[in-house]
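Everything on this sheet refers to the single structure shown next.
Coming up: chain A.
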Amino acid sequence: MKFTLDNIDGQLVGIAELEGRLDARNSKPLQKTFLEWLEKTPLVVFDCSLLDFIDSSGLGAIVGCLRNALEKEGDVRLAGLNEKVGMVFELTQAKRLFSIFANRGEAASSFAVKPDPGTGR
Partner candidate 1 sequence: MKTILAFREEEFAWSHEVFSCVHPLLLPLCNKPFIEFLIDFAILVGSTAVRILCDGGINPIERYCEDGSRWGIALSYGSLHGDDTAETLLGKNRKFCGEERIMIVSGFSFIRYDKRLNYKSLAGSLPEGEWAACPGGSITLSGAPEKPPADGAATPLSLMPLDGMASYYRASMEALETGADRYVLPGYGGEPGCAIGRNVVISKSAQIRKPVSIGNNVQLLGDTIIGPSAIIGSNVIIDRESSVESSIVLDNTYIGEQLEVIGRIASGNRLNDPRSGASISMEDPHLLGSIKKSQTLSALPRKVAHALAALVMISVLAVPFLFLWPLLKLGGRWRSAQIDCHSENPGETISLGKVELDATNALGATASTLSLDRYFRLFRVLTAELALIGSTPLPAEEPHPNAPANALAYRPGVFSYAEAEQWPATGGDAAIVERYHLVHSGPISDIGLVVKAFVNRPHEKSSA
Partner candidate 2 sequence: MIITETSANGIVIVALEGNLDALSAPKLRGSPPVADPKTTVVLDLEKVGFMDSSGLGAIVGAAREKSDPACGIVLSCMNDKVRRTFETTNAQRLFHIFDDTAAAVDFAATRQIART
Partner candidate 3 sequence: MSSIITLTLPGDPLFTEVARQTTTSVASLLTGENHSASDETQFVHDFELAVSEAFTNSVKYAGEHDTPPTVTLTFELEKQRLTVSLLDANSPFSIDTPAPDIESYPENGYGLWIIRRVMDSVTYRREGNSNIISMSKTL
């Protein structure tokens, strides 16, 4: 899982690329490495354009990452969900927990805009 750091208008934003399957086998490692990324920046984008399967443990891991990020006043925003992965989020209403963007660019630049306190999630 590649993780790069971008600087968007002075904001340090982490971009993580998820690939292939995210299921019981590799959901624990994701949560562990996410904590290291969190040390660098609480604002993270999960680029899921190469992610083609997710089951409940994968979903649980991503929600876990979000919870950790929120504890550090950060956020996890998702980008490039394909139809199948999107369906899992819609079915379990998990999509209500995340801001979801078409691609990593939009997701990253959404961090640059100061979140208007009124509409904070």
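The definition used in the following text is that contacts are C-beta pairs under 8 Å (C-beta built on N, C-alpha and C of every residue); 3 or more make two chains touch, one makes a residue touch a chain; residues count from 1.
Candidates were picked such that all candidates are chains of the complex that A comes from, given by their letters.
No experiment lies behind these values; they were computed from the predicted model shown.
Here chain A is displayed by itself, and among the listed chains 1, 2 or 3 from the same complex, it touches 1.
Across the interface of their complex, candidate 1 is touched by residues 23-24, 55-57, 59-60, 63, 82-84, 87-88, 90-94 of chain A.
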